[in-house]
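Left out: one protein chain. Kept in place: all the others.
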Amino acid sequence: MPTPKTESDAETTTSPQPGIGSKLLNNQLTTIILILFLMIILLGSFTRTFLTANNIFNVLRAFSWIAIASFGQSMVIIGGGIDLSSGSTMAFAGIMTAMMLSYGLGVLVSILIGLGFGVFIGFINGILVSQAKLPPFIATLGMLSILRGFCYGLTSGWPIRDLPRGFLFLGQTDLAFYIWKVPLPALIMVFFVIISYIYLSKTKGGYHIYAVGGNEYAASLAGIDAKRVKYVIYSLSGLFAAVGGILMTSRLGVAAPTAAQGYELDIIAAAVIGGISLNGGEGNVWGALVGAAIMQILRNALVLVGFPAYWQSSAIGAVIISAVMIDQYRKRRI
Amino acid sequence: MTIYRSEDHFIVQAHHISKTFPGVKALSDVSFILREGEIHCIVGENGAGKSTFIKILTGSLRPDSGELVIHGKSYKSLTPYLSQSLGIQVIYQENILVPQMTVAENVFVGRERLNHFGLIDYKETIRLTQTIIDSLKINLDPETPVEKLSPSGQQFVKIVKSLAYEPRILIMDEPTAMFNVKDVEMVLNLVKDISRRGISVIYISHRLEEISEIADRITVFKDGQVVATHENPGKDFDLSVLIREMVGRSVEAFYKKDRNTIGEVVFEVKNLRLHHHSPEINFTLKKGEILGIAGLVGSGRTEMIRALFGMDPKISGEVWYRGKRITIHSPQDSIQAGIGLITEDRHKTGLALNLSVIKNTTIAGLDQYPGPILNLTTEKTDVEQFIQELDIKTPSPYQEVRFLSGGNQQKVVLARWLFKDVDILIFDEPTIGIDVNSKNEIYKLMTELAQKGKSIIMISSELPELIALSDRVIVVKNGRIITELDDDEITEENIISYAFGVTDDGQSEE
Partner (left out) sequence: MKMKKCVLCCVVLVFTLSLLFPAISVAANKYVFAWIPKALNNPVFELGRSGALQKAKELTEQTEDTVEVLYVASVNSDAAEQVRVIEDVISKGVDGIGVSCNDPTALKDVIDKAIEAGIPVMTWDSDSPESKRFTYLGVSNYEGGKAAADLLIKAMGTSGEVAILTGVPGAFNLEERIRGFKDGIQDYPDIKVVTTVACDDDINKGVQVVEEVMQANPDLNGWFFVGLWPLFAERGSMPLWEAAAKAGTLKTIAFDTLPVELELLKDGYLSGLVGQKYWGWGYDTIQMLYDYIVNNKRYESWTDSGMDIVTIKNVDAMIEAWETQDFTKPLPPAF
């Protein structure tokens, strides 16, 4: 292809491409990683139980499904939207999978059906946002409620239990790694953060998400189909929430219609703590991972140090605000 | 602390002001005096320190050293509140109006007039607004919602709003940038009128002609320093002096284009109709040609291009490209066909400001990389080549474009289309808000592109650039192509007379 870039013969100096390591340490992530380490150090020195392998893996497992859902959420937020239905989607996908299992369908088929529903829900959100032009907040708020109603309606309020062993394997297995037994959900989370990162930062589709979130109008003038980008991000958010929901169901062995109620706020908070701007076009999934870790470690810590249950939600709120404030302060100083 | 004698005529004195940002010395040892009732113009390239200096006067930045003497009192720094209470008002370039509110509401927003019950006294608000409007002898209805006004109308609202504060010092940052030729004259008269009332005006503009027309004194900024302050008693200051001082070298006031060979017709618009009752538009574009589109703001130039590019629907019309008919329903179709659009408003419609130079450059042309996963190294190398070729001043290709100056931002948009390798480029106001030096660079790039066989359509309100660059000019009025001018016909007089409708040879199509 003839490109008009041969005019100057001077060779450009190629500076080394920043790898994942330096990306991790670039501006946005540095602060929250420091906060995370600070929390870990404080907890390690104040409790004798925090830094045990057992507890660490417990925490890892516990935030894996929130984190996976928040990777999908991150894509939506980076693309300039928001997905409030992710908590309900988690519950719904878990219930659909459990229902399929209880009808005697195979594990793989049931999971695929659960995931399919996740994508479908996200796709509907995408249609509502890009075709019906509803504000994402409203469209997904409605979806949140609709899905929760489905969860209750389909189960008459009863949790679905007695799921087959082959399914519970997903959430309950620990894989041996040297001396540790790493929970499978945590490994699945790592897998998802890596593919999400590659998708967002190294593929055309990912670039288009940033462009639409950064300036939708400019993106469409650059030939990007903004509607398609929206279908994709909401569908992915639905898919990722379904993955999280199915993992959680498999871990607990029960699909409850009340499951994951209010998790959308944790999922969004994880992304925001991780430096993903609600204005769109900014941030990456590593931030969401660290954000989810901070949230879960905080909850874990409050229990370990015996912080009164009645005050916990205030403590969590305060940490969300301070983490974002510190990040804002850092940004302003630059 | 030094006590200054209150000098009647020196309303603002800035002494040895310096301000450093991380890595940049924005102002160094700037001294500046504003006399009562004068129009004091400040000129300089983008990044010369004008905005920083203004921000210090308005209290949004603290100087590192130096002092300000305002109305005879000395200050180390100001706050926005203090600055306002000293009677300093600014009319910014950016939009500061609430679109849904009426003119009167906008004028008094934040300082609402209340009646005895503590409720908003709407009648009084309208009355006061009308008084100001009348005193300016402009035509504006205080009860119109601002979003219904033309861009010029909105600009007038900003002026009215700032006058409602009864300022002693009025700072105007590129006030005429949004106006068409006719209204510019009005604005200039208005500025003169304001200064006659004893209000001192600091006037910042890139349009040198108007500066020489209205300025009592002109101060030139360059690289954070004051180069010189000139008196302009005869209102006829030599612009080449200003330009020399601004750019630090002598350049010709306007760019002279090298002639290039123009090839066959590559692009043709036939019977394009935007609405049922609108006239048909026909024009052609040749290989290697720069086609200028002239016309007043509101003449339908931009609408024509929007419909052509697929941003707005059209009723009928054919577009032929290299002998084949193409259908355009969306910007994607245009881009697919090899047409790129560089919009007037870089911030709103051109760039994703918080994304990097790299991403903004490659976003339209990612398809040329094979495979699903991008090779970021190749991408960076490609973009670096454009950075070098177009001389985009950025510390790194990873820099977010919002930190770049206007000229460099425009080059990033241009780089995008060069990367995409389109054959037809449409520029809507290519140099709006760009400093003199960058303008010349953009002109040079456009000329080079034409020489390489690209075809360019350029909409511009700046006649000198239209005249200097265009091989052919079509003049648009009321959505109709009034005339087409070639070679020697392309003169300022011709264009203006057609655009204003003074001359109409009755020949609406080519």
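Letters A and B mark the chains as written, and numbering starts fresh at 1 in each.
As a convention for this text, a contact is a pair of C-beta atoms (placed from the backbone, for glycine too) under 8 Å apart; a residue touches a chain by one contact, two chains touch by 3 or more.
These numbers were taken from a predicted model, which means no experiment stands behind them.
Novice: Kindly name the visible chains that come into contact with the excluded chain.
Specialist: A
Novice: Of the residues A:A69, A:I82, A:M143 or A:A259, which one touches the chain left out of the display?
Specialist: Checking the options A:A69, A:I82, A:M143 or A:A259, the one contacting the hidden chain is A:A259.
Novice: In the whole complex, not just what's shown, which of A:L34, A:L175 or A:V303 touches the removed chain?
Specialist: A:V303
Novice: Which parts of chain A face the unshown chain closely enough to count as touching?
Specialist: These residues of chain A touch the chain that is not shown: 47, 49, 52, 54-55, 58, 62, 148-149, 152, 156-159, 161, 163, 168, 172, 248, 251-254, 256-262, 299-300, 303-306, 308-310, 312.
Keep this in mind: only the chains that are shown with their structure count from here on.
Novice: So, what's the distance in Å between the C-alpha centres of chain B and chain A?
Specialist: The computed centroid separation for chain A versus chain B comes out at 42 Å.
Novice: Note which residues of chain B are touching chain A in the complex, please.
Specialist: For chain B paired with chain A, touching residues are 22, 309, 311, 330-332, 334-336, 341, 343, 348-355, 359, 362-364, 366-369, 372-374, 376-377, 380-382, 384-389, 416, 418-421, 448-449, 452, 454.
Novice: Which stretch or stretches of chain A touch chain B in the complex?
Specialist: Against chain B, chain A makes touches at 1-5, 7-8, 10, 12, 14, 17, 198, 201-204, 207-208, 210-211, 213-215, 217-225, 277, 279, 281-282, 334.
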